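Below you'll find the structure, written out as structure tokens, and then a few comments.
Shown here: the complex without one of its protein chains, the others still in place.
Chain lettering (A and B) follows the sequence in which the chains are written, and residue indices restart at 1 in each chain.
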Amino acid sequence: MGDAAGRMREILEELYPLCRSITGDGVRATLERLADRLPAAMERSEVPSGTQVFDWTVNDEWQAREAWIARPDGRRVVDFADHTLHLVNYSTPFRGRLTRQQLLPHLHTLPDQPDLIPYRTTYYHRDWGFCLSHRQLAELGDGPFEVCVDTGLAPGHLSYGEVVLPGETTDEVLLSAHVCHPSLANDNLSGIAVASEVMRALAARDHRRYTYRLILAPGTIGSLTWLSRNADAVRRVRHGLVLTGLGGGGPLVYKRTRHGARPIDRAAAHVVRRRGGEQRDYSPYGYDERQYNALGFDLAVGRLSRTPHGEYPEYHTSADDLDFVTDDQLVESLDAVLGILDVLEHDAAYTNLSPCGEPQLGSRGLYPTMGGTAATEAVMAMLWTLAYSDGSTTLLQIAERADLPFEALHRAARDLCDAGLLGR
Amino acid sequence: MGDAAGRMREILEELYPLCRSITGDGVRATLERLADRLPAAMERSEVPSGTQVFDWTVNDEWQAREAWIARPDGRRVVDFADHTLHLVNYSTPFRGRLTRQQLLPHLHTLPDQPDLIPYRTTYYHRDWGFCLSHRQLAELGDGPFEVCVDTGLAPGHLSYGEVVLPGETTDEVLLSAHVCHPSLANDNLSGIAVASEVMRALAARDHRRYTYRLILAPGTIGSLTWLSRNADAVRRVRHGLVLTGLGGGGPLVYKRTRHGARPIDRAAAHVVRRRGGEQRDYSPYGYDERQYNALGFDLAVGRLSRTPHGEYPEYHTSADDLDFVTDDQLVESLDAVLGILDVLEHDAAYTNLSPCGEPQLGSRGLYPTMGGTAATEAVMAMLWTLAYSDGSTTLLQIAERADLPFEALHRAARDLCDAGLLGR
Partner (left out) sequence: MGDAAGRMREILEELYPLCRSITGDGVRATLERLADRLPAAMERSEVPSGTQVFDWTVNDEWQAREAWIARPDGRRVVDFADHTLHLVNYSTPFRGRLTRQQLLPHLHTLPDQPDLIPYRTTYYHRDWGFCLSHRQLAELGDGPFEVCVDTGLAPGHLSYGEVVLPGETTDEVLLSAHVCHPSLANDNLSGIAVASEVMRALAARDHRRYTYRLILAPGTIGSLTWLSRNADAVRRVRHGLVLTGLGGGGPLVYKRTRHGARPIDRAAAHVVRRRGGEQRDYSPYGYDERQYNALGFDLAVGRLSRTPHGEYPEYHTSADDLDFVTDDQLVESLDAVLGILDVLEHDAAYTNLSPCGEPQLGSRGLYPTMGGTAATEAVMAMLWTLAYSDGSTTLLQIAERADLPFEALHRAARDLCDAGLLGR
């Protein structure tokens, strides 16, 4: 996994400086650089501004070129060139001289975290503004101030990308990571980086039961746009995960589907619980799981994060930087996603072919020879598999009863099939 | 609610001195005075002694005129005129001179609460007796004692009253409070007072989905008599609450129906839990809920109390007086009953009319304009309503999932209906 950690770190470092938004060149540049790192061709879509997407309309495209506030002596005291968070995302253009009183309504700070720059957007309300640390505000001076917001907001396109790895069946597993946040590392460069490595690991396998699709799109309007243009693929989605916030904060947190007891929920429950993580019920607040789970689609898409949005102090501030995301957490998140997908790939119901009493495992070399000592995990996994393989109870259900890892049951099933004691 | 508190206090003060029992003039006087305070006509019933009521027979009517124990010097040491609890309820007449030894078997005290007079009845076993404080007993003297129990026990009638507020449907909500206990304020003048105010509040509404019926009857034999004479109304009862012990003791306690998962149970669970109250499973011991829930009727009638009978030291003693019942507790109980009835009135399943993804609340003025900040309860209630309104999930079920008050979901549904995003 050393390589995986290195590759994920490269993605973070390369993409962190870009000013992403729900449209514009920052998203395009992000998709381009990711295309080079993904194990299959990325299909990119450009959807014109004004396109109707269910209840929404694709926004005008936004470009941010330059934005600053300067004192009377010309010194720039807040500058987008220093940090993409300084400019309220989707700010409309403005140029002029303002008094302190006139400027203040356009400034956003976090008084309780005086060193941090907040992240703010104004996608659906035409306005402009700056975000700065509360300490910067305190030292701003009396003005008047020269203000420059050199942005463009004009008909253009919304951009998103997708990568598909075909499997044995056309049933799909959907992975989704939002690409609209600017210089925030955990939210969501971490999700993008983990998703890339997941696709790489899946691509390296000889055999995939499912077809895997990764969607890299701006939040809300991006996933809705994909949903509106891919009715056939939507019908094929069997399971899915939104990947976000996977590199910083506390333990793994799985957010269930709206339904709450889909196969993805059971698979994730198993993996996350065994790693000391948490599970939460669905709520209609969060990331793109809200769109995938909406009643009109009802897709079985859960969300994997670490400490969720709004629950860690670095959330949506300049403290969500490259240091906040650690390699260990990225790698553990990657392992967890692959563990969940392994359950989806390999869970099945088997039938015990020697059901009249316990078969003699010893004579098949599957049991320790000296009686009176404790059984190993491998032996216990075989005994559990034989005890419950009635043709309808699945390995995951047995793993949960047995409190054993799914992998152990999967290995036991393979060994017992090889010994002729178990069948499908 | 200031008026409500005042009106409930007036009821308590007016009714406290009366000597109620399961029959007799004390009950009649109680019903008469309540008739003046209720928002619709009270229908009063007088059922002759000896009438067969299922497995029971209506008792002879009991009147208590005078009852005392006097020392040799003529001083009355226990006197019914001082407190209605001094006389065992339903005592048969007696007049005579008794030694201390002869008298003692007829005296009831609470050695562990030496200042309090207990409450005792002998409805179905002909006997007489006095209740007194243990301290009074200690100072009783050696006797002999002159004893007077001037009561009447002769064919007459059992009295009960009922008040009906018609609604849009003939489906009924039954409210029931027992009126047979003498000078005990919490048990059950509190229930009577809260029930009166509930009826007043319901009467003031423009619209009632249900017809509401309040039954004011003596315990057990009274409710059974009503059940035996109102087979048609019994069939129309959809939900019900026995109201008792609502002004003293600790937090709200809801006792479930025998079935345990009726709509009234779910409505009460929601309201009581959010107020820090408790829920208990049904048990066949308590007040008239035992009769309404009996297998032959199986009505969905729960019980709302504060700390239940037998669990507070003042229970069935002279300490259950006007000071034990507080206005704050009466008013909170009233609010809780109305909250439960509001759920029954307004709970319904809606259908999301814009189910393909989250609709754009912002463009309809239903969402804050500046992105990146936390959602309000009103926004969250709308998101939850949209997420789960599939035509079969009800607002109460959504409120429970969302951990939001039912009222918030009800308001959200109204706003979303107004915006064309939700329908029935």
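In this section, a contact is a pair of C-beta atoms (placed from the backbone, for glycine too) under 8 Å apart; a residue touches a chain by one contact, two chains touch by 3 or more.
The structure displayed is predicted, hence computed values, not measured ones.
From the options B:111, B:310 or B:365, the residue with contact to the unseen chain in the full assembly is B:310.
When the missing chain is restored to the complex, the residue among B:294, B:322 or B:353 that touches it is B:294.
Screening A:88, A:110 or A:402 against the full complex identifies A:402 as the residue touching the chain left out.
For the options A:115, A:358 or A:418, the residue in contact with the chain missing from this view is A:358. Considering the complete assembly, subunit A touches the hidden chain via residues 352, 354-360, 362-363, 369-375, 380, 383-384, 386-390, 401-402. Interface with the hidden chain, as seen from subunit B, comprises residues 53-56, 89, 118-125, 127, 220, 223-224, 227-228, 258, 281-285, 290-291, 293-297, 310, 316.
One rule holds for everything that comes next: only the chains that are shown with their structure count from here on.
The geometric centre of subunit A is 54 Å away from that of subunit B, both derived from CA atoms.
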